[in-house]
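Only a single protein chain was left out; the remaining protein chains are all shown in position.
Chain lettering (A and B) follows the sequence in which the chains are written, and residue indices restart at 1 in each chain.
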Amino acid sequence: MGILKTFSLGGVHPPENKLSADKAIEVMPLPKQAFIPLNQNLGAPGVPQVQKGDEIKVGQLIAKGEAFISSNVHSPVSGKVLKVDNVVDPSGYKRPAFVVNVEGDEWVESIDRSPEFIKEIKLSQKEIIDKIHDLGIVGLGGATFPSHVKLMVPEGKTAEVLIINGVECEPYLTADHRVMLEKGDEVMVGTSILMKGLGVKRAVIGIENNKKDAISHLTELAKNYEGIEICPLKVKYPQGGEKQLIKATIKREVPSGKLPIEVGAVVNNVGTAFAVYEAVQKNKPLIERVVTITGKSVSKPGNFMARIGTPIAELVEKAGGLPDDSGKLIGGGPMMGKALLSLDTPIVKGSSGILILREDESKRVEMKNCIRCARCVSVCPMGLEPLLLAQQSEGEMWDDAEKDRIMDCIECGSCHYTCPSGRPLLDYIRLGKNKVGQIIRNRGKK
Amino acid sequence: MIYSVISIGSIGIAAAVILYFVAQRFKVIEDPKIDEVEEALPAANCGGCGYPGCRNFAEATVKSAHDSKHIEGLNCPVGGNDVMSQVAAILGLEVEESKPMIAVVRCNGSRENSPQKVQYDGPATCAFAHNLYSGEGGCPHGCLGLGDCVASCAFDAIHMDPETGLPVVNDKCVACGACVKACPRNIIELRFKGPKDRRIFVSCVNKEKGGPAKKNCAVACIGCGKCEKECKFDAITIENNLAYIDHEKCKLCRKCAPVCPTNAIHELHFPPKKVRPPREEEAGTEPAAPKAEKKEEKKEE
Partner (left out) sequence: MLTVSGSPHVHGDSSVKKIMYTVVFAMVPAMLVSVYFFGLDALRVLVISSLACLFFEWLIQKYLIKGPVTISDGSALVTGILLAFNVPSDLPAWILIVGAFIAIGMAKMSFGGLGKNPFNPALVGRVFLLISFPVQMTSWPEPRLLFGGTASYPDAMGGATPLAFLKEGLKNNSVPELMEKMPDMMSNLIGFIGGSLGEVSAVALLLGAVYMLIKKVISWHIPVAYIGSVLIFTGILWLIDPNAYADPMFHLLTGGLILGAFFMATDMVSSPISPMGQIIFGIGCGVITILIRVWGAYPEGVSFAILIMNAFTPLINLGFKPKRFGEKLKAA
């Protein structure tokens, strides 16, 4: 295989702990009540199309994304809408959501539920983009950016390569791995659909080298598809970051403050490619996804295909129940996931996994003075100086922080992970990004 | 020896002459009144007047007096009426007496009232915690207890009470407004100090409906509207499930506080009420008793 490709700046190697890598995808039973937030994507929330008391079917449009960067929401369950109300979201704040009492499992007629594998792509480029828009497909890598917007190349830019992110660099998470292994053909067709939608002839699927079975499986399948190459990548966090992935696969660096289309690339998650297959070939909107439930104390870690809106508590029950020594609940992976306040929150389009950390793993390292060892500088994949940015955020020196490119930070957490003094670097940088972002927005308004 | 004396001496004299002419040439002409006004100011440079520093405030007052013949809208909260009347005297103007104000913390979500549901682990700054999650007690509008307000105070007037986890304002407060700006949840407000230091306010900024609000905190305002009905002076408004007492209209009649079912309305520094026969309310017990205790606590500060 030779030397594996990777990105050149920074990176760390947290222990992989892929406890559920060999667990096949299990389909979750339907919940009794589903909580479907109106806003499950980056951008504006959807406008409700149904109201209290309405009977709805699986796949029915229940919220319409009307702004440019917005997405439709379809019902993942059938039953009666109990209310459209503010429901607690993972951070403890309230967001509007549909609460549905689940009755049966009736689907909208237009969805093709047969298991038949359809390889031929019958739709044109424009039809593909419209279909993806209508069926509410968003990026399943975690950022939940509306996928149809990514396919609409702005004036003056050309797309050359489609890059599929099969990296899954976060420790513990294995959802993408299982999708690549079990739904490989569908992923390949989904990739071809995205290629057609984008108007490119070349696609690269980047997979980290700790998923050798997925690499060989997809490499075998790629022989039957035109223009798709599989690119094994060195195991390094954050290889799955958009800019790092583009640098590793096609050796181009996205300039600061610009989008990947600047260098002719568009990146989509492998789960999104699968959802695109189901949308375009089967007319199925985004109503379910694979979620990994994992953790060292979890008795039956696994990967579950769950409907959007299923309370997380039910998935944890299926994985063996909440362990007694649980210290932290994390939505996502340990490096970039959000700490949840309780299990009373639902699965949303962006939920890639739930990680349960033990009590002894949950406390932070004691904070000491910064010893200016500059390890954070050496691991930052964007070439920033986290120790300086954190100091500026603490001291409220927003102008200096902006000059030192705080807005380039991708919040990967490598700096915080490496710091020998246990300083909460990313916390301060996030605060700084928040304030500097506000300042920039206010400047734009003037 | 004599040569060195002459040479050094002449260099010195030449330098002095040059400096004198340069000082005259580049002299900045300033209205002497600015110095006089600055003299009268407390020199705290706290920014409470809205200007960066006492010198700038002095310049603003002189300019305003010169241009518009009044200094309305310009007030030094630290110096208060004494200082402003002095400033007015220097400028030859009349000034209106402004009522003294004080910072009021409008949250009573102590550890007892809003029990801890999760543990926070991270930097001790409210700004960050506010962005991260709702709060240890669960209320998304309540005090986070990490002390950004305490850190912002230049007058040693606000401190964290370790038992309740809430900030407490003492007499040193000059209503400069720094803590108001520092609080990311707008819990602190500047209100009139009131005669004999007495004031009434709703100690809650929760905008949730009654059910969720009470789930998180026992003394939350549930927006029931009883106080609004009781008030004869139209001082209370209910908006977004939250009652608000307008301190300009409030006459301190104390009729609203006892009708609040969750004890969310606080009366500060009033004498204890005569105990009435217990009323049938959700709270159950005499409304006067728990408030008397609170008053004791606050009086000690």
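For this structure, a couple of remarks:
Simple rule for what comes next: a residue touches a chain if its C-beta (ideal position, glycine included) is under 8 Å from a C-beta of that chain, and two chains touch if they have at least 3 such contacts.
Predicted model, so just to flag it, every value in this text is computed and none were measured.
Residue A:12 is the one among A:12, A:73 or A:102 that touches the chain missing from this view.
The missing chain, though absent from the display, is touched by one residue of A:337, A:350 or A:432; that residue is A:337. From the options A:143, A:371 or A:440, the residue with contact to the unseen chain in the full assembly is A:371. Within the complete assembly, A:422 is the residue of A:104, A:199 or A:422 that touches the hidden chain. Chain A meets the missing chain through residues 9, 12, 14, 171, 243, 247, 253-256, 258, 262-263, 326-330, 332, 334-342, 355, 357, 361-365, 368-375, 377-378, 380-385, 387-388, 404-405, 408, 411, 413, 416-422, 424, 426-427, 430.
Within chain B, the residues in touch with the undisplayed chain are 116-122, 128, 132-133.
As a working rule, only the chains that are shown with their structure count from here on.
Averaging Cα coordinates per chain places chain A and chain B 44 Å apart. Partner chain B is touched in their complex by these residues of chain A: 91-94, 339, 341-342, 362-364, 424, 427-428, 430-431, 434. Residues 117-118, 121-123, 125, 127-128, 131-135, 138, 140, 208, 212 of chain B touch chain A in their complex.
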